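Mind having a look at this structure? Questions to follow.
Removed: one protein chain of the complex. Kept in place: all other protein chains.
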């Protein structure tokens, strides 16, 4: 195990995949310069500018070219810079990439990775802070992964590159510089398997992405025995593990940075309630952002940010219902 | 009351609003020719081509120009032709229109309407059949309306035009030619007030848009006493009415055409469960599309389409739980 | 063979493809009108010379991207017309197993990367395909078809710049049939037109009479040679006319009937036929008509796909249950 940042772990994983498979290449703005979070640092030097391609500011074409390149047998890593800019390439992602295999009856596959770092980071305000993972879980054809630790950033990236499905990889902008232990040999992490981050009987807490360290800290500080799951991938997601835990604890709390309304927490809650029957649970809560854009000013951001303290309060609140 | 089609009702409502307020105008492809569903028929003749503007195939600019025009005091009706093409204008809708008022601290408002007819219609296949209402309910700043009857098409359109909020109006493509009774004087219908389409004590059924007539028929044919709500608008939505009904019936079924996973049904279920506590309900189910693109061939489409028979089955299933 | 008979053979082959496209689409439109074929069909009748003149210069390994009006491109590229007909009838055995329909026909076996229901969407895809070809050192090029309406969409600009920047092996083919759905495209397009826009982004452009397949062939031959020679992308602006309405059921009341009649007088098929042996022409046309009638009959007789196919080929991980 080595301690390294999220960005470094992701960088290593991609470098290893590019060494392993000459058909893997990456395209996006400023990639030759290392990407805006350093997650491509040194790759142009090692792999050349035919495989690490700095592109014009042409999001539709970055995404659409990724598809064309996948249909011709290469494995592109499409870098969107930040998730918000994917809004400039939604047709290409949703109506093209997600659907080609199906529409064409399996003749072609969009085996590519779309990276879209997301979420709040350094007071970036409304247009640079959105979390849209729920959108993509709603789109048939897409795999959606959302790592919350350096090790998962690396392992999920490897799986994403090797997957024959289009995989959307939503890295939490706020965690690029966070450190964690990463195995010397980075192994691919399968989609749909949650990381069981803490064990306990009082309630089941489900989270992902930037909320992972926040929830872990909150669980420790809450004094409550939490069963914490870091989903790691949202489609497919580890329904079995979550449902089994919720059956045991009878209490479910879902925590995510995205807006609560129509966030993926709604899907988790609905699915668990359907699976167990409402009578199978004693308490349910979602904790996310209010249905408001992300404001710039620190105290305003703080009023919507989920801190460990706020999450710990929710943990205690849910644990207390009917106890 | 007059019997008329959905398209005619919508057309009349817009004509009346354009007569009432000279600042109302519409832009989109083929509008001078009446729009592809006839919902703009005759309007260019009456209001001229400065107010009924046929545009190039430039979705980003159709949407973005709508915003600029709203910021300068007019009230544009932005026609997207079909909802799927909004994917070509998502940045303009989500990062611009939905956020300007907030980002600019209330200095400007995007008082405009975005019309995006959606859903399955005449075997249009994967790129022309999507239902993305859940996405838009997830976006702060947007009002989302989804009429299911001619009367509501007209009344909600009037409210949309008069609203100072940006309103997304998702008309069901499959219902443009459906007929219904419309009041001589079309009154605006407030957002957030469901239509109580049928009354009963056995279960609460929530639906909207193209599923409205399907659910109404299913409720009649099921032989079960359903409390049916046509939400009409999804944000805001009539939480109070649905929660009160679910508290009474103890059973909740949400039916929508969109993909079930991360569809708006998840939000409805999660919200009701949070409000009543899981113990407040005996049965919960969502009925939507499988997480697959919409196929072309009729029998394939039929395997994902929600027919009255399938909905009636679900009604009976939910009504039977713990009964 | 002498070069003259070579040339005649090439012409007959082109006539055959044009006749096959037309016959295919006549059947397709009839099937749509009668309700035998579900959904919508966008006929390219009158425009066959563009697809055929271009694809006559492509090899099997070359790729094409296409549009909502894509039957002609597919057939000209060598796609299986029977499978196409089955596809637009929504039947098992269709090119896409009935999942795509007329607007999403693809035939990867011959490099046809798909029709597209979104105007302009093929342009970025073609750029990426060419980039992959470059990366894998394949000996192939990409032809990218789109309509005059697509030049008003953002991806047009992005794609032209992209292809010129990376000097990609792409032939852009703008089929300028004068209309974008129900709107005369000149009424919504400013400036010097598609070719000027392409050149502004660094893609050399050539105009051609798209209703004259021999001109298209000759110009395409030249442009394709430049592209294969590593010269980077080229743009072909082909003027033509959409004889039918936007779809098989659009009566096109928004334009003078004489205009369409005049275009029928410039028929790319008759113009080429006039240079060939009338008997051979008649035989080719009869054969084409018979082939497509046969495909239509086959389609009507073909089984529907298994309803369970609606749930397959979505994705591997997280496939619908």
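Order of writing sets the labels: A, B and C. Residues in every chain begin at 1.
In the analysis below, contacts are C-beta pairs under 8 Å (C-beta built on N, C-alpha and C of every residue); 3 or more make two chains touch, one makes a residue touch a chain.
Computed from a predicted model, the values in this text were never measured in an experiment.
**Student:** Of the chains that are displayed, which are in contact with the missing one across the whole complex?
**Tutor:** If we consider the entire complex, the absent chain touches A, B, C.
**Student:** I'm checking contacts with the chain that's been left out. Which of A:11, A:99 or A:128 qualifies?
**Tutor:** A:128
**Student:** Give the residue, chosen from A:88, A:103, A:132 or A:253, that touches the chain omitted from the document.
**Tutor:** Here the residue in touch with the unshown chain is A:88.
**Student:** Who touches the missing chain here, A:30, A:164 or A:313?
**Tutor:** Once the missing chain is taken into account, the touching residue is A:30.
**Student:** In the complete assembly, which of C:39, C:155 or C:318 touches the absent chain?
**Tutor:** C:155
**Student:** Which listed residue, B:13, B:36, B:80 or B:103, touches the chain dropped from view?
**Tutor:** From the options B:13, B:36, B:80 or B:103, the contact with the absent chain belongs to B:103.
**Student:** Even though one chain is hidden, which residues of chain C still touch it in the full complex?
**Tutor:** Missing-chain contacts on chain C: residues 152-158, 160-161, 164-165, 188-192, 196-197, 199-203.
**Student:** Residues of chain B in contact with the chain that isn't shown?
**Tutor:** 23, 25, 27, 50-51, 53, 55-56, 58, 60-61, 63-74, 76, 91-92, 95-96, 100-108, 140-143, 163-166, 191-192, 235-236
**Student:** Mind listing the chain A residues that contact the chain we can't see here?
**Tutor:** Residues 29-30, 32-33, 36, 54-60, 84-85, 88, 122-128, 290-293, 295-304 of chain A touch the chain that is not shown.
We adopt the following convention: only the chains that are shown with their structure count from here on.
**Student:** Taking each chain's centre as the mean of its Cα atoms, which chain lies farthest from chain B?
**Tutor:** Relative to chain B, the chain whose C-alpha centre sits farthest away is C.
**Student:** What whole-number Å value describes the gap between the mean CA coordinates of chain B and chain C?
**Tutor:** Going by mean C-alpha positions, chain B sits 36 Å from chain C.
**Student:** Measuring from the mean C-alpha position of chain A to the mean C-alpha position of chain B, what distance in angstrom results?
**Tutor:** 29
**Student:** Multi-chain contacts only, two chains or more: what residues does chain A have there?
**Tutor:** If we look for residues of chain A contacting two or more partner chains, we find 91, 95, 102-103, 140-141, 235.
**Student:** Going through chain C residue by residue, note those that touch at least 2 other chains and give them in order.
**Tutor:** Residue numbers touching two or more other chains: 94, 96, 98-100, 104, 116-118, 154, 314, 318, 320.
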